[in-house]
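Structure, as structure tokens:
For this depiction, one protein chain was excluded, whereas all remaining protein chains were kept in their positions.
After this line comes subunit A, so read on.
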Amino acid sequence: MQWLREMWTREGPGIPKDAPKKTGLALFAEILVREWWEMVKLNILFILASLLVVTLPAALVAMARVSVTFVEDRNTYLLRDFTEAFLRYFWRATAWGLVLAGGLAIGIHAIVAYTAGARDNLLLSVPLAIALVATAFVTVLACHLIILMVMRDLPASRLLRLAALASIIRPLPALAALAFVASLWLAHILFYPVSVFMPATFNFSLGMFAVVFGAHRAAVMVLELPPYRKPHARNAS
């Protein structure tokens, strides 16, 4: 058992206080390495919490709340924080979930309809392009809205306005995050049934983490917070 004890008690390299903060994909990888086990647990929590389907929006928002603490490098008590966020945001998340799902459904329906029509009438490619852009915007807006909801308690109108603003000023990181999410699910589909473990272990939480990572900077900007929030700040929630 000595080797096991050594493994636990061996000194690490240390963390210099003034080391330059990593950015971009390097930071993404660093957080992933640091929090991978928490993400696995978070994924399981999410699946359990969303089993009833009607709880899906609240579970999604609770997962976003925990993911924000990962990105902000703050301590989290996973079960406690997830449960609290689930209960706290339940009605807000459900209401926004219905609105945003409705918006996305309309967008997707329009895309499908205009795609079919554009085959016969080329002029319909214009509304198709508009539907594509609008749907993408609603998707990005949904990402920012969820992140902003768990970062600050804001009235609905202000929340929507800030989410729209964030989606306009920094849409690309959120789109990249959504592409990453899509690739996760694509991998799951392509490698099925070998990849059957993916949704059960990390697809949901890793996807949400990617979205939060992508949208966090824009959220910080529109909330007029310092660009690099100090971790563990008392008012950081």
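By our rule, a residue touches a chain if its C-beta (ideal position, glycine included) is under 8 Å from a C-beta of that chain, and two chains touch if they have at least 3 such contacts; residues count from 1.
Heads up, the rule we're going with is that contacts and distances are computed from a predicted model.
**Student:** Leaving aside the chains you can see, what is the UniProt protein name of the one that's missing? Options: "3-isopropylmalate dehydratase small subunit", "sn-glycerol-3-phosphate ABC transporter ATP-binding protein UgpC", "Cytochrome b" or "NADH-quinone oxidoreductase subunit N".
**Tutor:** Of the names offered in "3-isopropylmalate dehydratase small subunit", "sn-glycerol-3-phosphate ABC transporter ATP-binding protein UgpC", "Cytochrome b" or "NADH-quinone oxidoreductase subunit N", the absent chain's UniProt record gives "sn-glycerol-3-phosphate ABC transporter ATP-binding protein UgpC".
**Student:** List every residue of subunit A that touches the chain not included in the displayed model.
**Tutor:** Output for subunit A: 8-15, 17, 34, 73-75, 77, 231-232, 234.
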